[in-house]
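The other protein chains are all here in position, but one chain of the complex has been omitted.
Letters are used for the chains, namely A, B and C, taken in the order the chains are written, and counting of residues starts over at 1 for each.
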Amino acid sequence: MCRWMAWSGQPVLLEELLFKTQHGLVDQSLHSRMGAETTNGDGFGVGWYGAGEGPALYHSIAPAWGDANLRELAAHVESPLFLSHVRATSGTAIQQTNCHPFRHGRWLFVHNGVLAGFHEMRRDLMLAVEPSLFADFVGSTDSEVIFRLALTFGLEEDPVGAIERAIGFVEATAQRHGIENVVQASMGLSDGVRLWAFRYSTAGQSRTLFASADADSLRRLHPENPRLQRLRGEDRLVVSEPFADLPGAWNEIPEASVLIVQPGEDEMRPFRPHFEAAKTNGAQALA
Amino acid sequence: MCRWMAWSGQPVLLEELLFKTQHGLVDQSLHSRMGAETTNGDGFGVGWYGAGEGPALYHSIAPAWGDANLRELAAHVESPLFLSHVRATSGTAIQQTNCHPFRHGRWLFVHNGVLAGFHEMRRDLMLAVEPSLFADFVGSTDSEVIFRLALTFGLEEDPVGAIERAIGFVEATAQRHGIENVVQASMGLSDGVRLWAFRYSTAGQSRTLFASADADSLRRLHPENPRLQRLRGEDRLVVSEPFADLPGAWNEIPEASVLIVQPGEDEMRPFRPHFEAAKTNGAQALA
Amino acid sequence: MCRWMAWSGQPVLLEELLFKTQHGLVDQSLHSRMGAETTNGDGFGVGWYGAGEGPALYHSIAPAWGDANLRELAAHVESPLFLSHVRATSGTAIQQTNCHPFRHGRWLFVHNGVLAGFHEMRRDLMLAVEPSLFADFVGSTDSEVIFRLALTFGLEEDPVGAIERAIGFVEATAQRHGIENVVQASMGLSDGVRLWAFRYSTAGQSRTLFASADADSLRRLHPENPRLQRLRGEDRLVVSEPFADLPGAWNEIPEASVLIVQPGEDEMRPFRPHFEAAKTNGAQALA
Partner (left out) sequence: MCRWMAWSGQPVLLEELLFKTQHGLVDQSLHSRMGAETTNGDGFGVGWYGAGEGPALYHSIAPAWGDANLRELAAHVESPLFLSHVRATSGTAIQQTNCHPFRHGRWLFVHNGVLAGFHEMRRDLMLAVEPSLFADFVGSTDSEVIFRLALTFGLEEDPVGAIERAIGFVEATAQRHGIENVVQASMGLSDGVRLWAFRYSTAGQSRTLFASADADSLRRLHPENPRLQRLRGEDRLVVSEPFADLPGAWNEIPEASVLIVQPGEDEMRPFRPHFEAAKTNGAQALA
């Protein structure tokens, strides 16, 4: 159920990370090794920060491996910060409005995973979304519901807290419905400056998520690799599964954690979903 | 904003009415004369009753005039009862899940028109849908909301009454939001036996809707027309705008009326939307 | 590089063989076991004989496993003879005109395999096609070239001979270009009455191809299987790889052979490509 990647660092052509890297994201659309499925052919998306106002989106329902427009774009669009996603649907329609990233203003969001029992909870979850945000629903995925819940719970002011409340709310709702192990998620989020990478599941058995080691170490570890020699200080790559088999190149993001990639020192924090009905907008939905 | 047609009668190849008739539905996708737009190129759909369980759907986002699969299907699928629709979006996404007809069990529904202020009312309207039907939402159109409201209000037992209540509920909701002239609609509905054709708008200025004259008269009126000579007693065609300029061939369905095409005598009734909060499931949404 | 199946027998809904059979063709689009690739997600096609004039085609570039229209069609179209194909491109564009089956009049043709060095030979092969057939080229595949060569070499009068001459011509052309092991092919062909299934490769190492055992044996072998109990005398299924693990259910079509499924006794013949320049239309291209 999906693979994603995010880049933050020096501007690169998208193809560097989508196509040219060994076992890059497009290769993972056809041959995922660590995903729930080997094939992620039910849609592709990339969102990037660059020219023009706010982030740009490209969403396609053609499998990433065979999309001629994607190959063109990737070879001609350069960006210092982008998120990309290949989709394996768990049943919802294959359409552009169900492709990640989802966008709100300057914000981009991707999700790999699934909400168990989503069909059953869909109404309750959607009702908890701030009414003024409700009409913005474009697709029918559980991922979009998580994103709009997080926006409802203050994403733009407190990104980590809002995602914790959104996931907490989902868990509380699942409990009322008698649904177990409801959340399975790795999630990426950006505002164009910082990049958040979340790893969490209710059962404590989350999908894999990795961040690249720091550029200096990588250059020293693999002096023979010209691609790695071009890395600079703040370059960081986050991936559902490692692109290449380079010892020492990847650090696993721990269970129930969030990595914040930002100017200066990056930060790793525990991620602790919680939900207190009385304090949130969504409370009314539980009343 | 859309054109549609429905056929009930002897089994015919779909192409007879989609392609081969002068100014048939596919021609209307490119050159509508009476529609709000001349081009209806934002999606196509046909639902037909025939082999297999329940009605079949074909939905396409390619413009009808250029869709090779549609041409093939139309030339090779035969049906005694089908509804077909060409779409001109008023802003919602162009995707298969927004194409008409919508289906529920044996029921098919098409809509030409628009709900004014839909964006604003979307949440209130969706909340009024029976919770067990809520998770079935596939797309983002106002048309699908009308259909699921009608299902909520008893479509399967009392089709005309349920549509009246659904439209009445929309009008009541619009009133609360200060939206005027909310409904503009011609609608088609079928359960595989009967066919309902509704014409209604809040302002009393509805889009055109026509039914073909009875087969006997048509044969007598136009003895030179081989296509009309093949018509049989119960054959009936309902169209947003007439297919050909044949004097006497088309009867306009009056404002605020519903035509019921059925075995035996067809029936024309007034269509009177109304909504009484206390008596319906949707009441809770207004509380 | 592609998987295909063909059915000849009692009329069945397409879904019986595309979706409902264990490891049916749509499952093979995602999880092929014997193909050169496990994923065949670069296009789908089915051609069937039924209502209307000549065979119908449905071609889609959506992966078969996720195509909502295909699921609908398969559940509502019934046919006594159809061929279906899932594609894994070896580089040519993913577009409907490159999807199989190809059609000419009453004839349908599917191909699994590849012509080595096709890019290099493309002009020579296309030039050998009868000039009056040349303008009919719709796509850019090697498979379509084989089909139009066979039409040039008399397919409609002598199907096996024409395919032998077409493949022979390809091998002769490859020889001039210094290309080895040029043909890798399993091919299906039908005129709506008979069904031909060819297995051949220049190197004598052809892709797998199987035909179902006769209906009587199948019913006796598997009295517990309700699907098999419905089989009748002349029912025959040809598949790139077996649908289910039923001992005794499948007979491999031998290397360099053609199976002819027809009213009465079916027939297996050797398949011997050959090309004699002097006797064919295509000769001019070699001069």
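The rule is short, and it goes like this: a contact is a pair of C-beta atoms (placed from the backbone, for glycine too) under 8 Å apart; a residue touches a chain by one contact, two chains touch by 3 or more.
Keep in mind the model is a prediction, meaning the values are calculated, not measured.
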| item | value |
| --- | --- |
| Hidden-chain contact residue, picked from the options A:3, A:59 or A:236 | A:59 |
| Contact with the hidden chain (one of C:34, C:138, C:221 or C:256) | C:138 |
| Sole residue of A:50, A:117 or A:161 that reaches the chain not shown, by the stated touch rule | A:50 |
| Residues from subunit B at the interface with the omitted partner, ascending | 30, 38-39, 41-42, 61-63, 66, 68, 89, 93-94 |
| Absent-chain interface as seen on subunit A, which is shown | 13, 15, 48, 50-53, 56-60, 68-69, 72-73, 75-78, 96 |
| Touch residues of subunit C, complete complex, unshown partner | 93, 95-97, 119-120, 122-123, 126-127, 131, 134-135, 137-140 |
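To be clear about the criterion, only the chains that are shown with their structure count from here on.
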| item | value |
| --- | --- |
| Shared interface numbering between subunit B and subunit A [over half = same, under half = different] | same |
| Rotation angle (°) superposing Cα atoms of subunit A on subunit C, nearest 5 | 180 |
| Which two chains share the largest set of C-beta contact pairs | B-C |
| Centroid distance [mean C-alpha coordinates] between subunit B and subunit A, Å | 40 |
| Subunit A, residues touching no fewer than two other chains | 93 |
